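Excluded from the complex is one protein chain; the other protein chains are retained at their positions.
Moving on, here comes subunit A:
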Amino acid sequence: MLELYVWGPAFGLPSIDAECLGTIAYFTETLDETEYQLIQSSPSAVPTHHLPALHDPARNTWTSGFSAITAHIQSRNAQQQYRYSKKVQADSTAYKAFLTDQATPLISLSLYVSSANWAATTRPAYSKILPFPLPWTEPTAIRAAMSARAADLKLSSLDTDAEAEKAEAAAKADPSWVHVPESIKKSMAQRRKNAVREKLTPEERSRIRLEGVTAEVLDVLVGALASKEEDEKEVYGKEEDSDELPEETTTLEFRCLAFGYLALMLLPEVPRPWLREIMEAKYPGLCDFAREFAGGRYGILGTGHSTERKLPWAEVKNTKSEGLSTTARQGHTLSGVLTRYVQGLVRIIPLVGEEGSRWWTQRRAGAVRTPTTTESQALVAMRKANKDLVWMTTGGLSLAGITAGLFYLYQGLLPFGAPVQTWRAPVSIGLTGLGAAGAMFAGVDDHLI
């Protein structure tokens, strides 16, 4: 039985991540429920460090990423492979690349960069699907990564937290030496608030830019998904339900992936739903596609639809669950979760954490088998990683030692020319300490001893 590791359900969808969503859709389309299990996870729990990840216990191999997994499934069921013409295959390859390349930034803007949406929708969703201490480390990391994906669009103004921080830093760095007290500043700002601009949310302010960015992506997808209207009458569809299906001008993989991305654009209930508004206003075809895929025909969505399918979620927390390999449980036990949490913390340590976590992930990834590597290669990678561990520990320890030494050396330095100097009278013990009287008896103690 195959094990598919995915991000957990959110927004009424089976997964919070577009690629995972696409993979789940693909699995429900091609495989029987008894052939696979879905395991709610996060990247830090799987050795490939990327979700979706597929573990094939029969061959003990790991595959990760949407297209790698679909290719793996196709190689298992070879008869499904040649259903499409070359043109459809070539186009779909291109459109899939387009989705990962261009649609991710859009989702990232809507769900991650926008502070309001992040705080009200996305972060709570992550908190729900991650086991306890992990919501402290992982969602922020994901947000940082997703924001980096959207950085090219130059719409970071949606992130009001970062904007406020930036303004604060700018105010601090302001070299002017006329210091305006905070109270006056505030009243000035209040007066300025009357301007229309101040009343708009960042999303409304950059609405035109957002519409442009959205159109650039969705226009292409409309072309891809609506190409059935062109009179290409060749049918490559499946036999059983080709009467109601439009002519297959795209591959199933592409449609599943497109569903993953479009559903995340359309369905989450966010406080600033600019993306959904744009889609509903201008791209009704795409909305229909996503809704139909989710609710009607495929019944993935938990809408209580009659055709709704039950997804084979595995109960990971139940350690006695059958059919799960040990790797599946490894990352989800209490100790596993704690290890993941500590790793998340280690990453935040400046300088050292970066390299440390890089090394750690590579060590884990090197030790697993992918379909093309052999056991011996994995073993070699493991040994190399172990050697690295020795080097890293020695290096780290000596670095820490040197730093501590330098610190104490610095602390031990005399504060030259300290402003207060104290003189103390020499304290002498014995009879001489008693002054003249003592001197009188000075000879006595010699005799006493």
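What to note about this one:
Just so we're on the same page, contacts are C-beta pairs under 8 Å (C-beta built on N, C-alpha and C of every residue); 3 or more make two chains touch, one makes a residue touch a chain; residues count from 1.
Here is the rule we use: contacts and distances are computed from a predicted model.
Note on the omitted subunit: UniProt lists it as "Thioredoxin-like fold domain-containing protein", one of the names in "KLLA0E07415p", "mannose-1-phosphate guanylyltransferase", "Thioredoxin-like fold domain-containing protein" or "Os02g0296400 protein". The chain not shown here is touched by just one of A:S41, A:Q89, A:T121 or A:S206, and that residue is A:Q89. Screening A:D219, A:E280 or A:D388 for touch with the missing chain picks out A:D219. Checked against the hidden chain, the listed residues A:I208, A:L334, A:V390 or A:L413 yield one contact partner: A:L413. Within the set A:D161, A:E280, A:E354 or A:D388, the residue that contacts the chain not displayed is A:E354. In the full complex, subunit A contacts the hidden chain through residues 17-19, 43, 48-51, 64-65, 67-68, 71, 86-87, 89-91, 93-95, 97-98, 100-102, 104, 138, 140-142, 144-146, 148-149, 219-224, 344, 347-348, 350, 354, 357-358, 361-362, 365, 370-373, 410-411, 413-418.
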